[in-house]
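Take a look at the structure set out below.
Yeah, one chain of the complex is gone here, protein chain that is, but the others are all in their spots.
== subunit A ==
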Amino acid sequence: MATDVMEQLLELFAEVVGEPAAHGPDTVRADMDTWDSLAQVRLVYAVERAFAVELPESTLTSEPSLADIAAAVAAARQERVS
């Protein structure tokens, strides 16, 4: 389940940012110039749309890794189910 999310997230990331995540799930914004603040917003749009969830604002204001975002998606899904 979580690996599914990660796979799809990496795909979305490559599509939105225009290149694959430099360090896979461990990639953070500081690792890539192309992952700028606008790309971040685009990524969140895409993630929220693809997984039908709403991510907490902290996902945007902090500097999460892709693994953190995947975890946030999983948590948001959990919330929706319960």
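Keep this in mind: a residue touches a chain if its C-beta (ideal position, glycine included) is under 8 Å from a C-beta of that chain, and two chains touch if they have at least 3 such contacts; residues count from 1.
Basically, contacts and distances are computed from a predicted model.
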According to UniProt, what is the chain that's been left out of this complex called? Choose from "HAD-IIIC family phosphatase", "Protein-methionine-sulfoxide reductase heme-binding subunit MsrQ", "Carbohydrate ABC transporter permease" or "Elongation factor P". "HAD-IIIC family phosphatase"
Subunit A residues that touch the omitted chain in the full complex: 37-38, 41-42, 44-46, 49, 57, 60
